[in-house]
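Pasting a structure here, questions to come.
Only one protein chain is missing; all other protein chains are in place.
Showing chain A:
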Amino acid sequence: MNEQDLKSMIENILTEMTDNSKKEDNSPAAVTASDSVESTESDEILDDITEIDLRKQFLVPHPHDREGYLKMKSFTPARLGMWRCGSRYKTASVLRFRADHAAAQDAVFSDVNPEIPKSMGFVMTQTTCKTKDEYLTRPDHGRKFSDDMAEKIRTNTEKSPKIQMVVGDGLSSAAIEANVREIIPAIKQGLKVYGLDFDEKNVIYVKYCRVGAEDHIGEITNADVVCLLVGERPGLVTAKSMSAYIAYKPTMGMPEARRTVVSNIHDGGLPAVEAGAYIAELLDKMVRLKKSGIDLKAVENETK
């Protein structure tokens, strides 16, 4: 459904409602109209308003320069040109805003479908957080594993690998569900170009994961490079954005400057497979230069 259809649909509903209330008592025509509204129950499903591309949705009725406005809109995901009804947003805009906000909330509060990491053969782990509430209110608990869990990681992964891959839910389950099946094989394929590899059954999946969890994993596995793919805090533009936090020999409490980040991995940003290919090259660089974060940049600038 395009914006025009949606607009006319909403307009029809609104006029029908006002007409009915006005004429209810004295006009038989109105009664039949209201009857027909009640009786037409159809199996049709309303079109999904989140399908509308916001960059192309333009509700200003008589724009001075439609093309120019649309061109400006093409550069930003901001909700420009949504027009108004009196002093308020139009119904379509309000519904869309609430839908996007709900998607962001859902991404935070729902869990990653456990079948996805399981089916990929990952080692299933959880930080010391017991519940979502604890995870959200106690970031420090999301950076540590219990001794039992640490033991599980130790026994199920290779010792001192060159590369330890980690996938964590972070603040968006939707990001992991959308991207992880695409990015893992892309990283694997890319690493082969550089003579590196990892095995899916050594990839650690972390529930209730904060970025710092990779530091604990670095200490447990003694890996050269730890690469954590984690769901980012969702916004209204996308709930599916994932990042990779990569560090050479991470240790708990190390400065954040030692992490290299690849962010904005989602279908409207950096495509997951292309991000995977880029991450593979980064991993090779870190294994070779034994550095990450600002230190890596410094070495690169020196050798230039």
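List of remarks:
The rule is short, and it goes like this: a residue touches a chain if its C-beta (ideal position, glycine included) is under 8 Å from a C-beta of that chain, and two chains touch if they have at least 3 such contacts; residues count from 1.
Here, contacts and distances are computed from a predicted model.
Considering only "Sugar ABC transporter substrate-binding protein", "Ethanolamine ammonia-lyase reactivating factor EutA", "Thiol-disulfide oxidoreductase ResA" or "histidine kinase", the record for the omitted chain gives "Ethanolamine ammonia-lyase reactivating factor EutA", by its UniProt protein name.
Residue A:K71 is the one among A:K71, A:R98, A:K118 or A:R154 that touches the chain not shown. Residue A:D267 is the one among A:D53, A:D140, A:D199 or A:D267 that touches the chain not shown.
For the chain left out of this panel, the touching residue among A:T91, A:N156 or A:Q189 is A:Q189. Interface residues of chain A with the unshown chain, by the touch rule above, are 65, 67-68, 71, 181-182, 185-186, 189-190, 192-193, 260-264, 267, 270-278, 280-281, 293, 297, 300-301, 304.
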